[in-house]
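Note that one protein chain is taken out, while the other chains of the complex remain in position.
Let's look at chain A:
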Amino acid sequence: MGTKATEELVSTIRSFVGCDFSDMDIIRALHLAKNDPAAAINIILDTPNFISKQKNLTPKTPNPKSKALPYKPPLFVVKDNGNRNSRQNLEFNYVENDAGDNTVDDNGSVSGLVGSEWWFVGSGEVAGLSTCKGRRVKAGDEVDFTFPLKSKSSISPSPSPGKGFGRRRQAATACSEIVRFSTKDSGELGRIPNEWARCLMPLVRDGKVRIMGCCKSAPNVLGIMDAIQLSISVYLNSVMFHKHHQTSLKATANSTEETVGHPLSILFRLLGLTPFKKAEFTPANLNTRKRPLNSKEGSGLPESLLNAKVSKNQYGNGNETENQESISEADLENIVGAGDSSGLEEMDPPSTLQCELRPYQKQALHWMIQLEKGKCMDEAATTLHPCWEAYHLADKRELVVYLNVFSGDATVEFPSTLQMARGGILADAMGLGKTIMTISLLLSHSDKGGLSNSQSGSQLCTGGISSDSSDQNPNQLNKATKFSGFDKLKQKKMLVNGGNLIICPVTLLGQWKAELETHAQPGSLSVYVHYGQSRVEGANFLAQSNVVITTYGVLASEFSAEDAVGNGGLYSVHWFRVVLDEAHTIKSSKSKISIAAAALVADRRWCLTGTPIQNNVEDIYSLLRFLKVEPWENWAWWNKLVQKPFEEGDERGLKLVKSILKPIMLRRTKTSRDRDGRPILVLPPADVQVIYCQLTETEKDFYEALFKKSKVKFDQFVEQGRVLHNYASILELLLRLRQCCDHPFLVMSRGDTQEYSDLNKLAKRFLKGGQIALEGEATNVPSRAYIEEVVEELSKGEKGECPICLEACEDAVLTPCAHRLCRECLLASWRNASSGLCPVCRKTITRQELITVPTDSRFQMDIEKNWVESSKIVALLQELENLRSSGSKSILFSQWTAFLDLLQIPLSRSNISFVRLDGTLNQQQRERVIKQFSEDDSILVLLMSLKAGGVGINLTAASNAFVMDPWWNPAVEEQAVMRIHRIGQTKRVMIRRFIVKGTVEERMEAVKARKQLMISGALTDQEVRTARIEELKMLFT
C-alpha cells in the first residue's frame, strides 16, 4: 500500500482522535487494524494506555454531584419577555447550584465563574459529535472542554520522510480547530461543531469568554459519529470591556487591522440570543443598499481619483512629490459634489453676531444647527445608536451588553445616538467665509463653557455617552442607576465639561482670535488661545472659556504626552464642540495628528475645509473617523466597501462615498447659485495673466550651463533605468533650474545654514562639546562665557572679523572651538583639504566639524554689493512701478525665502516699502506683519513665502498678487492667490504669474496641462510609471 493512502488514512483517523496521538501511534494502530481505519480508531480509543499522552483523558474520581443535576432546557428558546426575569432567575439558580456545588475545579475556572467579573451570557444547545466508541455519558453529566493549543498544531513528529509532510501538517492544522469535550468519568467523548469551535476559540483564548457544559442526551453506548446533545453555558468576562476602553485612546490606529467578522456576534447568534433592540443599520443593509446604488446613476465619474491613488504610491519621497499628486477641483466636485444646496433654509444669526451674513451663509447656519440637533438631545441620549444591538444577558444581574454590528465591539455603556456624528463637514470653497459661518454657529448654539462644573464619566474613543447628567431624562437616569453596579467596575476618567475647541494651523491662530473678537459681541464669547510655552494646563481652566483656540501641533503634542487624559490638557475636557479648521490637515489617517484629533472627546464635531479630498478618497476616511460617522470610522468597513472598490474602479465605492457624504457635508463654490439662479457670492473680477519673461544673454549662459550639467545627470539616471529611484535627486536638479529662472544668485545660495539657525541650539552644541572634552583635555574647550559672547554676537547679527583676512566674515564658519572665520580663509590656511589647525587656538579640526554660521543672508557673496537684476525682477519692478501711483497693495509670492531675500534689494532701492511674512516668524510676528500691511498705507508690498501664507490668511487689503515662480500643484498657487480674492475684497483683483520662456518653468506649465490629460484617462500602474518618466524627460528637453 502506498504511502499516500496511508497518509490519507492517518489524517482521517487524526480528525477523530485528535493530535494527542502522533502519526507513529496512528500508523501503529492502522497496522494492528490491518489498515481498516474504523478498527484503528477503535484500537486507539479503546486501549486506555495506547500512548502515555492519553493520561489526561483517563477518568478521575467521579463527581457524584454532577449526576444529581437536573436537566435544564436551554433558556433562550423562550421568547416571552414578560416572563424573562423569573426565567432568568431560575436559570441562574441552576448555574449557581452547579457552580457552587462543584468545588472540584480542574481549570480553576468553575468557582470563579460566578465571581463578579464573569457574566452569564446564556446557554445554547449543541449537537456534539462522538469521537469514541463504547464510552458512556448520561444526561446531566458535566462535560469539560479542551481547546487546542496554538503551538500544538505544527509540531507533530513526522516519521515518514518527505513528500507527505505538507498534507500531514494540514491535517494537524485542521485538528487545531477542534474543540473536544470530555467527562471526568469517561474521558474524551467527542467534539463540538466547527461553527461553535471557531467563534469560541479566539474568545476563550483571549480570556474573554468561558464555557461550561453538560450533557443533555446521548445514546446509551456511544459509537463513533453519534450525536451527543450538550447544553453549553457561556460566560463573558467583564474585564474585556474595561480593557478595551483603557487601551483605546492610543490604540485607535490598530483599528485598521480589525477584520470584518466578529466571533462575539456569531456566538450570540449561536446562543440564540436575539437583541431586544436591533441595529437599524447593519452590514446586511449595506449589501442591499448596494443594489439600488448600482442601478441608479450611470458611470461617468472620475477615474482620476483612482489614478491619483495609484500613482501616489510610487512617489513617496520628497515633500514636493506629495503635493504634486492632487485631485483637481473638477474631480473634487465630482466626488463630493458641490451639491445643489440652494434649497436650504436660511437662519438668522443671533444678535451677538456683529456682521451681516449673506443668504448662503445663513443657509449654512441653518444646516449646521440642524445637523447638530439631529434628534433632540434628550431623545438622542436615550435612543440606541443604529449601529449597535442590545442584548440582555442571562445573568441574574440583569446585564445588558451592547454589540456593535460593524466593529464587533462590545460595551455595557449605552451607545446612544449622541455618539453619532453630530456635526459634519463644511466644505465650502475658499473665500466663502467658513470662519464667519462657524462663528455664527458658536454664537447661536453654545450652551456654555464650564459654567456648570458638573462632571460626568465618559470614555474616550467610544465617544462617551453623554456627559451632562442633567440632560438625561428620567428614563435615562433609570438606566444609569440600573447599571450602577458596573459603573463601579469601570475606571472612569472624569472629564470636565468644556466649551468649544477650535483647532487650526498656527498661521490662522491670530486670525481666528481676531475674527472672533470682531464678529462676536464683546462679552458674548470668552476666548482663550491655548498655544505656546506659557499655555495653561488645567482642565478647569480650559473648560472655563467659551472658545479655546489651539493648533494641530499643540494637539498632537498633548496627545502624545504622558497621561493625556489626566494632565489637565485638551484631553481632560469633554468638549461641547470641536471644530477642525483646514481639516484636511488630518487627512492621512495614520498620522499622529489624525489619530490625536479622533481621540478628542466631544459632542459635536465639525470639519472646515475647502478641499475635503486632496489626494485620495482615503482622505475622507480620516474626516469620517474624526466625525465618528459610523460605521465608516471603522477602517475595515471603509476599506471593504469604499476604499477597495474605489481603487479597483468599482463605481459603487464612489457612489457610497457620495451617499455617505451627502447628509453630512455642505459644499458651495464661488460659482454656486442661489435659488433664483444668481451667484451666491459676487466678487470683484479677477484678472489673471501670465507674464512671460525672456532671459538676458548672461542669464541664458548661466542657465544653459546649469541645464547641461543637470541633463547629463538626468540622462545617466535614464540610462540606468533608475529615474524613479532617483526621484528626489532629480527634483533637486529641477529645483536648482527653477531657482535659476528666478535669479541666478539663488543657485549659489548656501544650503546648510538652516541647521543651526537656532542660536540656542548652536550654543548648546558648543557647550555639549565642551562637556565631553572636559573628561579628557579640558584646556581646549571654549569657556561658557566665551560661547555666550559668540552667540550674543551672532544674535546681534554682528558679522565679526575674520582673523585671517581681517574683513567681516564672509560665508562664515565656526570651528568646534567657537572661532569664527571666513570659510575660504580657513580652508586656505590648511595644508590639506580635510583638516588642519584652528588658526586662532591651534586645535586640530576637520572640515566636517565646521559649522556654517547662521546668518540672515543665505548667499555666499555679498549680494547687495554685486547686485544684478534678473529679467524676472525687471519685469516685476515694471509692474510695481505701474501700480505705485495708484497706491494699491501687492503681494509677492515665492516658494523660496531666499528669493524673498533677493527681492528686498531692488524693492529697497526703488523705495518701495514692504513687509515680509515667512515661516520663520512666530505667531505674534505674523499678526503684526499682517496688521501693518493692512493698515499702513505707505507699505505697498508684502513678501510672502508660498508655504507660510498658503492657507487661511485674509489679505484683502491687497488687490494684486504676483506669483513669482510656478508651483507644481496649481491648487497651492490658487489657494495663495485666493487670500486676496475673497469676501471683503472690494477692488478689482489683478493676478500675475511670471514664467521665463524657454526654460524649465515653461515646460512645467506644459506638464501640468499634460497631467490633466493623464488624470482624465484611465492608466494602469505601468502606464502611469511610463508617463511619469516621460514627464520628467519633458522637463529635461
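Rule of thumb we're sticking to: contacts are C-beta pairs under 8 Å (C-beta built on N, C-alpha and C of every residue); 3 or more make two chains touch, one makes a residue touch a chain; residues count from 1.
Going forward, contacts and distances are computed from a predicted model.
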Checklist line | Per UniProt record, name of the chain withheld from view ["UBIQUITIN-CONJUGATING ENZYME E2", "DNA-directed RNA polymerase II subunit RPB3", "Protein Abitram" or "Large ribosomal subunit protein uL5m"] | finding: "UBIQUITIN-CONJUGATING ENZYME E2"
Check: Just one of A:266, A:514 or A:805 touches the chain that is missing; which is it?
Finding: A:805
Item checked: Selected residue (touches chain absent from view) among A:825, A:851 or A:1007 -> A:825
Item checked: Chain not shown: contacting residue from A:369, A:718, A:837 or A:983 -> A:837
Notebook entry, point to check: Given the full complex, what residues of chain A touch the hidden partner chain?
Noted result: 803-807, 825, 828-829, 837, 839-840, 842
